[in-house]
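Removed from the display is one protein chain of the complex; every other protein chain stays in position.
On to chain A.
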Amino acid sequence: MNKNINFDLLANELDDLKRQTLKDVGAIDAAYIRNVIVWQRGLEWGGRALLMLGFIHPLWWVVGVLSLASAKILDNMEIGHNVLHGQYDWMNDPHINSRQFDWDIACDGKSWQRIHNYEHHTYTNVIGKDRDFGYGLLRLSNDFSWRLKNLWQFITYIYLSVLFQWGISYHELAAERVFMGKKKQGRASKVNASELKRRFFSKGGKQLFKDYLVFPLLAGPLFLWVISGNLIANLLRNLWTSTIIFCGHFTSDVHTFSQAECENETQGQWYYRQALGSSNILGGKLFHILTGHLSFQIEHHLFPDLPSSRYQQVAPQVQAIFARHGIAYHTGPFLRQYSQVVKRILRYSLP
């Protein structure tokens, strides 16, 4: 940890910023998330209907796929991810809250919430504690010793992106523990293995059942248009979410931390670690919405339960605070950030 930073002052300033911002949270934010949900529903139904018009002209099918993919992206990112973080729990809405919500991906929302919100957000980029750093599949820093399988880890990465929803589902279950019986010291699971397995298969099964059986069957003779459209929409969503998430944590400037560094961490030091463990992506308003505001990964990691509708507003203030304390604020246009991710995956393929 950098000793020249006044961590207490940093913590005070960031706490203040959060407090000030939360004070204004209200009707606008509730209307915002409901509006996004309305768009999601519209795109989903529009998409599912247009898929069936592929037999008139394939272009309809293409528009349908894009529309359905956008709906799935909104559901996954701006709605699902943020609602499951509890960002909209203050609304007291019986449906838009982290207890009730589940999303349109293979990973059971509750399992994700338990692992992601706790492990990844508490121990961001702490090697050995945050399993999200490389997902146990990729070697992304010298903190891990090189193994032969790292040689072809770029291909592993492509597979992971294509199957991202299943990767998340498997990963959040800590499936290697559940299925292979691997145990890690000091990590007690609050939910027993059979319950985790049940959730994995029940949610995954439902996803396959609806996209590859029910909706195609409902389309009758247009079965193939629908099943292929659903497949591609899911694929597009997987690629998009994986890409955005990799840009948020695995660009070249992102730091890792050892467990020893983080013992007895103060709030200020925790903020500092979140700042260096994440990176942002520059873009327009629509881009931010489609990333679920994970293009503001730094702000999201500082304030995981601040409504996503406020990240754009706090970002310049966070940047100003970082500048005053001499903390780097990692951001850049999409292509630059993504090329850094690719370079990082390739670089650490080799010893």
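Everything below uses one rule, namely that a residue touches a chain if its C-beta (ideal position, glycine included) is under 8 Å from a C-beta of that chain, and two chains touch if they have at least 3 such contacts; residues count from 1.
Just so we're on the same page, contacts and distances are computed from a predicted model.
The complex includes a chain that is not drawn, and of the options "Putative branched-chain amino acid ABC transporter", "Iron-sulfur cluster-binding domain-containing protein", "Cytochrome-c oxidase" or "Dehydratase" the UniProt name matching it is "Iron-sulfur cluster-binding domain-containing protein".
The residue from A:D104, A:D130, A:E172 or A:E299 that touches the chain not shown here is A:D104.
One of A:V38, A:L282 or A:L346 touches the chain omitted from the figure, and that residue is A:V38. Summarising the interface, chain A meets the missing chain with residues 25-31, 34, 37-38, 41-42, 90-95, 99-100, 102-104, 109-110, 190-191, 195, 206, 209-210, 214.
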